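Missing here: one protein chain of the complex. Every other protein chain is in place.
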Amino acid sequence: MQTSTTYSEGATRPPKRNWLYFMRYRTLRFVGLLLFTLASFIVLAPFAWTLATSLRLPTESFTLPPQWLPRNPDWTNYNRVFEEIDFWRMILNSAIVAAVIVAGQLTTASLAGYAFGRLEFPGREILFWLIMATMMIPLQATIIPVFVLISRMGLNDTLASLILPSLPTAFGTFLLRQYFMAVPKDFEEAALIDGAGQFTIFSRIYLPLVAPGLAVLAVLVFNTHWNEFFRPLIFLLSRDNFTIPLGLNVLKGYMMTGSVSVVLAGVVMSLIPVILVYSFGQRYLIEGIMMGGVKG
Amino acid sequence: MALPHRNTLTRRDFLRVSGAGAVSLAIAACSAPAQPSAPAAGGEAGAAPAAESVLLRIQANPDQETPVYEAFKQNNPNVEAEFISVTGIDHEEVAAKMLAMLAAGEQMDLGFAATEATQLYAGKKLSLALDDYVKANEADMQEYFADVHPSLIEAMMWEGSLYQLPRDFNAANMYYNTGAFEKAGFGHPDPDWTQEDFYNTAKTIAGQEGGSKTYGYAWINRLWGSWMPWIFVNGGNILTEERAPGGEWMWQTFYTGDAAADGRGGGWRWLAPQANLAANVEALDFMVQLFNEDITPAVELGGGETLQGFFTSGTLAMTPAGGFWSGGLANAGMENGAFDVQLFPKWKNQRHQFGTGALFLFAGTKNPDTAWEYYKFGASKEGMEVNGIFTPVTLTTPSRRSMCNAERFANTGPEHWEVFYSTLDDHPDTAPIPAPPISNPMTTLFTSYTARAMSLEMTPQQALDGMQKELEDLYARDGEGMYNLE
Partner (left out) sequence: MSTTVAVNSQKRRSRNPFALLFENTLAGLRRRRAAIGYLFLLPTILGIIVFTAGPILVSLGLSFFRWDVFSPPRLLGWDNYSRMFSDPRVLLGFRNTFFFVVVAISMQIAVGLGIALALQQRMPTWMRYYFRTAFFLPFLMSGAATGIVIGYMLHKEFGPVNYYLTMIGLPQVPWVNSPNLVLFTIAIAYVWQNMGFTLILFIGGLNNISTEVLEAADVDGAQGFKRFWHVILPMVSPTLLFAAVTGVIGGLQIFDQPYVMTRGGPGDASRTAVMVMYESAFKNMEIGYGSAVAVILFIVILLVTAAQFSLSKRWVFYQ
């Protein structure tokens, strides 16, 4: 970040110290920033309403003018989340599923992405396209055969049923392939001259260079599986194994008789872990860029 | 259930499912059709429970079903239960899970089905007819049937046999916001209020000056309780209605002397579409008129969470709903007394539409007798009282008349709770929403063309003509063999 920030400052500085030019430049910048801020408020508005509604009853939420701020916050909705579902257990289940999948996908995708991006071998193009092709079938189309398989393997109603099929990733392979391809060749040549082995070149030279890619993939995959609804719906049978999106659906209640505010309280709480992962991922992403060398 | 692949994961099976070459073999392995086992003779049902432990796999919400099971277990300590939790809210989500379970040959003993699925499961021989069990337990069952309206029983029949004992039901009555009514100078409507009374009320409320606008009436685009109630009170239906022969065993044994059981048959048959019937067009015209006059907001296309929110916030005066809404409104923070309910207004008649639901026995159950014992207990007064859908908060209307009482609705409201059951008692012609075995694709067509009319893309006549045409195609393609016609 450091390098690019320093650079940007230089780039956007007006080239001439003309007074009129300077004022116009300043005004434009100010207006731009104002619009940008406004846009960010619009994007965040649904969150404000979600948070505010989770802190009051629905009777006070669906009114006009809209109530963006929680006045007289009332925490009973949060208490009811804990009364109605085993919240911590479901959070734990989701965390296990998402974390193990992230670790697994980072491993499989970095290996496969490196192979496709940096190595040459017969059949590379065909294999790449076959893997890409698996991204192109909607999940809903294969859910029954996958469930039959899961059931025959005896993985029915286990967290492993969610984890195991998700360890390979076509998307992650493609993503990291792009990152590996963007690394200039010089690095490898330098390493080869140093007499480094093939695996060392991958793990010591390339992997650190694609750290931003790994961070992007980690955040994305964690989020996807944290919020995943359809596969858990089909694969999991007992409450003890439920992940949090299924829990949120339980909160909607029989014939939708649950309170919207309680559902949204659950939504707010289940957002916290992904926000934490995002913050961590973001830092790693920035640090990865700063470690740099990719700029060569 | 004949499920040869259930417990044998051989290497070859594994390769069949996962491997590339043997696609057709994989399909054969996938398809584990639910073979109906012959209904066990009811004779020994009710006998002392067997000594060895029996596991029942029950597709139900554990929050609701666990208290029933706990109570059952006190007298049946050898019965274990495993709950298969289906959290899907929509029919497709539930169906996706059920189909996957069946395809994998998962053993299940009891499942849940609402009106939308009753005939589908019966027609596909997935659910077990209860006739023999009911006959064999005549003494016990007398009490149940005496407490449950015959309309509900008839809705659970298919081709002369009974498949489920109704547990809860919801007829679409008219909920209203008492504050909005008072502000516009209206009191509790009469039970025989008319469509014209309704129109005047809604128009007055929506036309009031000052403050934020309150809409007169709103509804959600779906099968149950959408504009379907208006079709019914106008004497229409989108499918023809007919009674299957049979069912005398039920009415003559359990409903002798009950006038409400007169003329009932062996369950409903919906044999042909009639979407563009004049009465239907008139009802949809009325819906469009309400929209054009700004009495009704744009129709709800999504899940309907927002409509409930708007009703509780007082921006909506009336909407069709059943007993389940009292619990929902209370959960949303609406005070007891802030809302009330009345029968749906009279137009050509006052025939309501309802949906009902209950557990059913899987035809493939290996322990039909134990499953029936559990089932019978679940339908008993004791079993129903502890069910999580009625206790501690009433989340839906009990099918038993004796359980629809003042005490049940004392905390939540509505004040005129007796409307829920008098819908059936005072209007015995009240009937289930049309739900033939092909009800799911039918619903897609129904909501799709409804929305076309409500978004003014088509006139009601055009929309219903289009619906009729597609329904005819659907019946031609899939409608054969839904009923045992001679």
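Chains here go by letter, A and B, matching the order in which they are written, and residues are numbered from 1 within each.
Criterion: a residue touches a chain if its C-beta (ideal position, glycine included) is under 8 Å from a C-beta of that chain, and two chains touch if they have at least 3 such contacts.
Please read all numbers here as calculations on a predicted model, not as lab measurements.
Here one chain is not drawn; of B:62, B:150 or B:297, the residue touching it is B:297. Residue A:109 is the one among A:109, A:159, A:205 or A:255 that touches the chain not shown. From the options A:73, A:154 or A:184, the residue with contact to the chain not on display is A:184. Annotation for chain B: contacts to the undisplayed chain at residues 17-20, 23-24, 26-28, 30-31, 33-34, 91-93, 95-96, 99, 102-103, 124-126, 213, 215, 221, 297-299, 301-303, 305-306, 309-310, 315, 438, 440-441, 443-444, 447-449, 451-452, 454-455, 457-458, 478.
Considering the complete assembly, chain A touches the hidden chain via residues 1, 3-4, 7-9, 11-12, 29, 32-33, 36, 40, 43-47, 49-50, 62, 64-66, 107-109, 111-112, 114-116, 119-122, 124, 127, 130-138, 140-142, 144-146, 149, 164-165, 167-171, 173-175, 178, 181-182, 184, 198-199, 202, 212-213, 216, 219-220, 223, 227, 229, 245, 248-249, 252, 260, 263-264, 266-267, 270-271, 274-275, 278-279, 282, 285, 289, 294-296.
Criterion: only the chains that are shown with their structure count from here on.
Rounded to whole angstrom units, the spacing between the C-alpha centres of chain A and chain B is 39.
Contact residues on chain A toward chain B in their complex (touch as defined above): 57-64, 84, 140, 143-145, 147-154, 156, 230, 233-234, 236-239, 242, 246, 249-250, 252-262. Residue ranges of chain B in contact with chain A, taken from their complex: 5, 9, 13-14, 17-18, 26, 29-30, 61-64, 82-89, 93, 96-97, 99-101, 103-106, 170, 212, 303-306, 308-310, 312-315, 324-325, 327-328, 331-334, 389, 395-396.
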